[in-house]
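A protein chain is absent from this complex, but the other protein chains hold their places.
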Amino acid sequence: MEPIDQDLYEHEIDLPAEPMLLNVGPAHPAMHGTVRCVMELTGESIVKVDVQVGYLHRGFEKMCERGTWTQVYPYVDRCNYISPMLNNVAFSLACEKMLGIEVPERCQWYRMALGELARMSDHLTCDGAMAMELGAFTPFLWMIKAREMIWDIMEEETGARLTHSFGRVGGMAFPPTAGFKETSRATVDQILKVVEEVERLLLGNRIFLDRLEGVGIVSPEDAISLGWTGPCLRASGVPYDIRKSHPYLKYGEVEFDVPVGQTGDCFDRFMVRIEELKQSARIILQCLERMADSGPVNVDDPRVTLPDKKDVYSTIEGTIRHFKIVMEGLKIPAGEVYSYTEAGNGELGFYLVSDGSGTPYRVRIRPPCFLITSGLERVITGQMIADVVPCFGSLNMIGGECDR
Amino acid sequence: MPTFKLDDREIPFEPGDTIIRAARRSGIDIPHYCWHPGLTVAANCRMCLVEILPPPGRPALSLAVLSYDSKTGEYVDQKKPKLQPACQMAVAEGMEVKSESSEHVDRARSSVQELLLLNHPVDCPICDQAGECRLQDYWLEHQHKSKRMKDEPVHKPKGVVFGPTIVYDAERCIACTRCIRFCDEVAKDPVLTLRERGNLNEIAVAPGRQLDNAYTLMTEYVCPVGALTASDFRFKARVWFLRSARTVCQGCSTGCNAFLDYDPRTSTAYRYRPRENMAVNKYWMCDEGMLDYRRVHDGRVLRAAIDGEASTVGVALDRAVKLLGGVAPDGLAVILSAQHSNEDNFAFAKVARDVLGASKFFVGGRPPGEGDQVLREADKNPNTRGATSFAGPAPGSMKDFGDAIAGGKITAVFALGSELRELEASVLGRLGSAVVLATHEGPLAERAAVLLPTSSFAESDGTFVNSKGMAQDSEQALGPLGDSRPAWKLAAALAARLGRDFGWRKLADVQKAMGPDGGVAAERGSAQAGAAS
Amino acid sequence: MARALLELLKKTFAGAVLESWSQHGDETAVIEPSRWHDVAAFLKTSSESDMSMLTDLTAVDFPDRNPRFEVVAHFYSLSKGHRVRLKARIGDPAGEHVHIPSLSDLWGSANWLERECWDMFGVVFVGHPDLRRILLYPEFVGHPLRKDYPADRIQPLVEYRDVPAIDKVAPFHHDEGMSFGRQTFDHIGSADGDDPELFPGQKAN
Partner (left out) sequence: MGELTHGSDQVIGGGASEGIITTRAADLLAWAQKYSLFMYPFVTACCGMEFMAMSSPRYDFSRFGAEAPRFSPRQADLLWVVGTIVQRQAPILRRIYEQMAEPKWVLAFGTCASCGGFYDNYACVAGIDKIIPCDVYVPGCPPRPEAVLDGLMLLMDKIQRGDKRPAVVKPRTDPATDNTHGLVQVRRREPAA
């Protein structure tokens, strides 16, 4: 169905209109508090946009150069604060790639399960917020309710609801809890129910569809040239998912599909996320199936992982090992690496440079959001003011990740 | 130059070199405890064992060993090559040595390490050596296995006081005998020895003696583990919080090269460590020098003063200008300081000569003390030669200065530093107006009409000329303490207020004014950086 | 696969590829800065490489090297599925003359990435449409990710109130628990520098 507001642009008939400057954000509810758009309008349609980010630049990369490698985790946690676990895993993988070690199978399944849960919370939040900004408040409340269930699991596993610095180089901070599998299975079912409800609530809704369909279309060429990845790229019809094309952890061994959009409009971006929720659920169930109930979670490498506390207190070897890792920080051999994983918004890359000491020399975070937001200008130019909200919402801009 | 192969790498060596020494010269560190480049070879720690391939056509030296097969639970006969200590084995042309690349060597080192840690106490959290301890480093590099012994470790005396400066912990000791050899060979005071046998042996002081020669702290320095600790540094700081600056010891005119370890958070100096320089101090320093770092903080002048009343530097400078502006040049005595760097003395002397027109120059400094044949000089000033070279053709001695004052020829004194060498302070009794730029308290500082705080060697870069006439650079460690400024800067400010601005704002400006040779006829000391092992 | 790519680069740009190596499965080629744009364009257009995506572009600061900065770009080919890392070494130890051609005409993503690189490191991308600060505000002086920029030197836009002391911060030293990485050059106050008390109304040059 062709949306009505698409068949006529005001600037096609020349009205005697002076171009007018409209400033949206950063302290604007639709801009998530951290982006500023200066738009030049004729009538209601946008002629020129200047998108300004950086209202949440917290100097992560500088701070990472001051601590040990392990002390980087809190920062990557707060980088993408909707799916911190994915960042934790990504950074761990980067360091392990540099050290040339591989974590035990159990840990890999565990990381996948937690990561996919985090991805679900990411997509839930994004779609929920998007719906809310379009005036549908109920789906938002339901999806946040679903997200709370995920956060309960996270809290059970890691001790923190949101920013759990749970990853470690060479493993995880703790092994899975006893009830992890049951709770996760139960939760996944409930979340899928919520998703169904939301679909029933929204997908028949004329207003909702009219505001999304055909709005903010991005061609595959544009998306690729802009360096878009993740749901936004897939919504434009490019089936690029790192979990499929460059499988890491155990993603090569699980079954899941990569949802792809057709037109690349806001609706596709919305639906791709909805679909990925279901795929993540599939992956999680498989992970829980394959994950062993016992066995080591951390690699036993004295350079990397801490010894048992009882060894630390009773034997000199344990004390030295603990001391070396805690006081001097674990040493990563000099060199550089670019490691990439599929995070909530797409390719999350870590470009690490080490000089062999216990302190990172350079930690470059390649944020998917940053490049996606850079496309916002191209997306909303030529649209109406009212379309800015769904377009921006559908990009899922995470301030912390975009500005770091 | 002849070469030999170490892990398939060609290493040049000089005739008579041992493997470890040749390797060290080309920057390869073969793990070792008991060997020290400045001491004789003991070869008792067995950490530096290497595998030496037999010459072509000759059978390998091999040992028959029983090795335990964990699968069958049987002991099986095996042959393994006889390893040689790299610290004792002389190198021969074309010799092939395997160190890192031989699994036998790996196993040997791992076993040695395990043996040494067998009875080691769990002390890292309370040990001053932690962070710079060989046991820790080599565990990570060569053993990295956890403890197998389930038995109670042997207990030995802890906290044994060896002397005024050294405390000994027998449980941490690995009996490498470095300290014993040091006392015999370098300090020439064989007061330490090893007693008991096996896992009971420990270092002991000769009966009726205590470890109190002039080089006791070196025993702590050569100790590769935390067995010997200096009572001065004990429990003061954690070494991983410290930073090091390459400085020159201020204790005497030998000018030993030293690392000054300081804490950047609190800008506090904590200790000296000797810095290897074969031309000056080899690997060593004396106790006096090692403890001289305290003068960075002790007895410092940190505030300006006018007639004993505390004041600000700006006001004091104006007052100094008033005083010095009025004096007749021939009534003005200028005292340079053998405690300050060339830059300071140069700037100070230049201001005195060109701006104040002074002609009477003297060189002050700390009174002479005890010297010996090893390192210590009687002249306890780091820069006597440098300062003297700036004091003009015929600098007067301190005695002349005393006479001149007694003769009333001197109406005003413009002094850098506050010490008068052997001259006793009483002669200053009827001294007119004195402007003193001082780092430490002292006779001149007490009697100064205007006292300006100068920063110590640790607070700015500088060059010092030792008794051999070598000019050596010293790095800045801390920022200027209190209100103090580098002396060259105060001198420059003084000149500027007297209407003659030399434009010295950075140390580089002063050094430019000093000319390429640094203003002194002295050969540049080539300081090899890097701590002695 | 990407090894072959390195060979191809070396073949095509004989003089321009200064070094090339593979580590941890990443292929790296160090490019002569003047040919930066040519090589990138070749990577994009040639059928063997077909680098459709500029995934990342950043820089690394080595204060004691000359040239001082390394500009690092990562490319990815959707069709071939291979990646390559290009490097160029530019800039003198003083942090001046940091110039390199812009890639913004080849990939849209280069636009913001290069703006960020300029903002953080002061790398000038010649031919960039608008090289403004992106993460920091225009009033900001200096480039924070350079090693010689003290991590905690702030440049506030609004002047601070004087805050009544209330017990909300644990009594830690501000550097407590941080390792004193040699990266922080700001731990000693220099003996040089301007000193208004000694030289009133003058600034050190």
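By written order: A, B and C. Residues from 1 in each chain.
In the analysis below, contacts are C-beta pairs under 8 Å (C-beta built on N, C-alpha and C of every residue); 3 or more make two chains touch, one makes a residue touch a chain.
Note that the coordinates shown come from a computational prediction; the quantities given were computed from them, not determined experimentally.
Student: Where does the absent chain make contact, in terms of the chains shown?
Tutor: The undisplayed chain, in the complete complex, is in contact with A, C.
Student: May I ask which residue of A:148, A:189 or A:300 touches the chain that does not appear here?
Tutor: A:148
Student: Since one chain isn't shown, list which residues of chain A touch it in the complete complex.
Tutor: For chain A, the residues touching the absent chain are 26-29, 32-34, 54-59, 62-63, 74, 78, 81-82, 125, 129, 140-141, 144-145, 147-148, 151, 161-163, 399-400.
Student: Contact with the hidden chain only, please: which chain C residues?
Tutor: 136-137, 144, 149-158, 160-161, 163-164, 166-169, 174
Just so it is clear, only the chains that are shown with their structure count from here on.
Student: Roughly how far is chain A from chain C, going centre to centre by Cα mean, in whole Å?
Tutor: 24
Student: Go ahead and note the Å separation of the Cα centroids belonging to chain A and chain B.
Tutor: 53
Student: So how far apart, in whole Å, are chain B and chain C when each is placed at the average of its C-alpha atoms?
Tutor: One centre to the other, that is 39 Å.
Student: Could you say which residues in chain B touch two or more other chains, in rising order?
Tutor: Answer for chain B, listing residues that touch two or more other chains: 240.
Student: Hunt down the residues of chain C that sit against at least two other chains at once, touch-wise.
Tutor: Residues 179.
Student: Inside the complex, what are the residues of chain A that reach chain C?
Tutor: On the chain A side, the touching residues are 52-54, 57, 59, 61-63, 65-68, 97-98, 100, 222, 224-227, 229, 238, 240, 245-246, 329, 335-338, 340, 347, 349, 351, 353, 357-359, 361-362, 364, 366, 370-371, 374-375, 378, 403-404.
Student: Along chain A, where are the residues that touch chain B in the complex?
Tutor: These residues of chain A touch chain B: 302-303, 307, 311, 313-321, 323-324, 327-328.
Student: Under the definition above, what is the set of chain B residues touching chain A in their complex?
Tutor: Result: residues 117, 120-125, 130-131, 135-136, 139-140, 143-147, 240 of chain B touch chain A.
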